[in-house]
Structure formats: structure tokens, C-alpha cells
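Just dropping this structure here.
All protein chains but one are shown at their positions in the complex.
Each chain carries a letter (A and B) given by its place in the written order, and its residues are counted from 1.
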Amino acid sequence: MNHLPQAWGRPRDDIYGAYDHSYLQSSGPITHTQKPVVTGTSVLAVKFKDGVVIAADNLGGLRKSCTDLLLVNADIWVEASYGSLARFTDVKRLRSFNSTSVIGIGGDVSDMQYIDRLLNSLSITESHSSDGHILSAANLHTYLSKVMYKRRTDINPLWNQILVAGLDGDEKPFLASVDLLGTTFSSPTLATGFGAHLAQPLLRQVVGSEEDVPSITREKAVEAIKECMKVLFYRDARSIDRYSIAVVTKAGGVELKEDEQLEGQSWAFAETIRGYGTQVA
Amino acid sequence: MFRNNYDNDAVTFSPQGRIFQVEYAQEAVKQGSVVVGIVSKTHAVLLGLKRNAEELSSYQKKIIELDSHFGLALAGLASDARVLSNFMKQQALASKMTYGRPLPIERVINQIADRAQWNTQMAGKRPYGVGLLVAGVDETGPHLFEFSPSGMTQEMAACAIGARSQMARTYLERHLSEFEGASRDELVKHGLRALKESLAQDKELTVENTSVGVVGRAADGKRKIESFKLYDGPEVSALLDASLESTDVPAEGGPAAETGAATQGDPSTAPGDSMDVDT
């Protein structure tokens, strides 16, 4: 405490250094999100004959995932303070909608929470006019892609990549993606973040093309996804072993489990890795 | 002399609890030529009797396609209907754009109903002077709605509005039980016969004055809907022949029995002589 009331409650320069005004941007053009702050990483999904399986781990790190950054721009790497802190270990990144769809969101967690609120309000307006019309996963994906594209066009992006999994208007399996640029695509297997590099090839070995989908059972699809989650935990430093997984089918609706533990891990391979730590090669 | 003091605007009730301007607007609907709509389990049809204001003019459009899955038929002020149909068309495109789904019929009906109601509660506004029949197919099947200037809307199994429409309604009521299971062709047939009931004594249904719109669920598995098809001009002739010449629909009493004799009208006598109100 000192005799200068203006200083009370403010950080002192002699302790904290001068305040960095560049964070405040009191002048200059309006700018929006330039980089994600708290991020989630991979979301994986695969179609099977009766529906779709989708999974994501429960980690929200402080600007954590290297792969999410790959999506964006190399500039972001420069400011790496708190770079890979596993800050939030209980972030649920799958969300159901309408009992016909589940969305999995990678990227900025605050933007994810905004999307969540957006979908809550959409869900309320939709069920308010209860006339038997239900937005399918395909409809939801179209809607989200318009939201994402609008925001990128305003140069105010929602820093996410979203997978929409569920059933389309004909109650056939549906799986598609939309990212912060509004780019959309659909495929029998999809993965975001690090998973696009690590898991996608493994998933494509199981379901190579759309024609393969009718021959894939639910068990096979779930097993493939779990195996990929395990590989991601082994190989992606920014992942944890707790994850959410959901299965969407016509018969069972949305079956979402949000606190699963990776099973059957084997770290035996780690013994054989040389060149790290204290061992001599 | 008596003068109604409660019809200067649409926001004043009469002591009897009536809003005269709204009732007058509903009169405008009755002045318009008749339109008929029917739904079955699989299809929805709209039929309209077109008028021309004078011998030399063209016929006023009665049926408007709004999107591939729905359309409307109008009775009353055509210009008011145009404004409403432009709005509905926009909504339909917006629904396809934002959700990739055909606009649910009931939703758009509620929207125009809200607009119409607003005009009955705002000083300086005029109620729409048009009644509509909106027919279409969406994810929940075929629908037919009636819209009136008061902002009231109702889902109907069959309906007729416009001049002399009571005759058509009588026909529809009499055959109501047949509609649900009717095929596309049978539905059109019933529609044309109902329309014919409402004709003035010296009138016939002709290729010039008849419009038919059909939309339905698709029979083949390739897609879900059979797109809205508007029959106008020469295309109507086959429908008229099929509907009005045969007598295979059992006549229950008077009106239906007479249809057997009807044939396609002679064009030389057809066009709207003595039509006093245009729509």
C-alpha cells in the first residue's frame, strides 16, 4: 500500500514490469481471434453399416496441440508460453444433438463452448416448433458449415475443426467435417488434428471406401477407434488416456460415454527405443 | 344515414367484437375465382379457375410454384399473393441454404400467418386481401393448409376458397372418405370435378381457364419427392379429358352424376365473359 490511490489494486511496474498495451489494442483496426488459447486435439470417427462411431480424448491444453497449429499458421509457434500445459483434463469434446447426431470438436475450447451454446439455442427453437421435423446430422453439418464460413469471412473465425457424425435424412450413416475456414468434406473415416496424420491411415485400412461401409460391424468400428485412441496416446505427447466415445445408430440413438479409460496399453515397445534419457545407445 | 364507425382501420373492434377491415379483406377472397386443394396419403393437388379481366387480356395466374416441394393457389388480390409468395420462396431457399433441407410447410405457414396477423393489429396497416391454399410435401408427408387474411391458418384434408366455392366444398365433403387413399390421378380427378361444381351456369373448364398443380411423395426409391408440377395451357387438356369424360367415380347423388356429360369446353365460348372481378 502506498499513498497514491491511483495505484491501488494495480500491478506495480517495479514488480511486474510495465503493462504491455499491445494486448489491449486501444487503437488500431478491430481484430479478432488470431490464435487459439485452450485447445483440444484429435477427434476420430468412422462409419459402419448401421451408424457411426466417434471419439475424442478429454484433454484441453493451453495452446497445446501441435497439429491444431498445423491447421493454422507457422507464426503461432513464436509465442510459445504455456505451450503444452495439460491444463484441463476433463474437457468433454463430444456433444449429442437431437438423438440423431454427435459432434466432436477439436481446436479452441472457448469457441467449442460457444458452438455448444449455439446448438443449445438451435435445439430449443427447433423443438419449440414441434411439428415432427428433426434436423438430421446432414442438416446440422450444413448449418455448422454456414456458421463457420460466415465467421471466417468476417475474419473472426471459430478456431475449430468439427466432425459431425450421425444419420442423414434417409437414416443412413453420415460423417462430415467442417473447419475454421468453412471447408467441408465427407468421408467414411475422418480424423482431426494429430489424428489426421496418425489415425486416419489406420482407419482407412479398416474402411477403405464408401463401398466397404455396409460390411463393417459396430464391433469392428469401435475396436478400430479404440485402437487408434491408443496409438494416439502412445505417439501424441499432447493427449491423455481418458476419452469420450459415442455410437450413433438408428436403433440405439446416441450412446455417449464421456469418461472412458484406455485399456490394454502396452509400453513394452518403449524399452526398445534408444537415444533418449539416460540410456546409452 | 347509418355509417359504420368501426371500419376505419384494422385495429378497432366494433362493440360486437368484430374487426370490420379484416372481414372486408375476407370478402376480397370471396370475390376471387375459385381454387381447390386436396391431399391424399401420397399427394397434394391444387386446382384453380383462371379469369381474364377482359377478352383481350391474359389470364391471371392462380397457382404459383414456390419450391420443388410446395406451391400455392390464391383467391383474392393477386398482388398481395405475389408479395407473400416472394417471401415464401425466399424462406424456402434460405432453408435449403442453411440446413440443406426442404422448408417444412407448417413453418412457412406460421410465418405468413404471423405477418398477416401483424397487419390486423398495427395502426395504418391493411390486412392482406388474399386467401391461399398452400400444398406441399415435406419430411412428414403431404400437407394442405388454408391461409386467410385474418392470419388464421388451418391444415385441411381438402379445401376450396373463392367465388362460389361453397359448391366445391360440398363436393369435397361428400367425397372426403375417398381422398386419403386416392392415387395421384384420382386426386386430380376429384379436384377438377370439385372445381367444376363451382362454375357458373354457362361455364366450362377449358385448357385456357384451368390450372393444376401436383406434388407428392415419389413412388420410385431414387428420391423422396415428386417435384411440384404445374399444368397450364395445353398440358391441362389430358387431365380434363381423363377427369371429366369418364364416369367411373360412383356418383353419390346429384353433382357427381352430372359430370359424366361434361366434356372439354369449346374454346370459342370459354373465355371469361361477364367476369366482374379480377383476381
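We take it that contacts are C-beta pairs under 8 Å (C-beta built on N, C-alpha and C of every residue); 3 or more make two chains touch, one makes a residue touch a chain.
Criterion: contacts and distances are computed from a predicted model.
The chain not displayed here is annotated in its UniProt record as "Proteasome subunit beta type-1", chosen from "Ubiquitin-like protein smt3", "Aminomethyltransferase", "Exoribonuclease phosphorolytic domain-containing protein" or "Proteasome subunit beta type-1". Of A:L59, A:A196, A:M229 or A:V247, it is A:A196 that touches the chain left out of the display. In the complete complex, the hidden chain is touched by one of B:K89, B:K125, B:R164 or B:R184, namely B:K89. Set against the missing chain, the residues A:S99, A:T183 or A:T217 yield one that touches it, A:T183.
Mapped onto chain A, the interface with the missing chain covers residues 4, 6-7, 10, 12-14, 17-22, 24-29, 31-35, 70-73, 75-76, 145, 149, 152-153, 155, 157, 177, 181-187, 196-197, 200, 209-210. The set of chain B residues touching the chain not shown comprises 65, 68, 89, 93, 96-97, 100, 102, 222-225, 227.
We take it that only the chains that are shown with their structure count from here on.
Note for the complex: chain A touches chain B at residues 129, 131-136, 138-139, 141-143, 146, 169-170.
Contacts from chain B toward chain A in the complex involve residues 97-101, 104, 106-107, 110, 138-140, 224.
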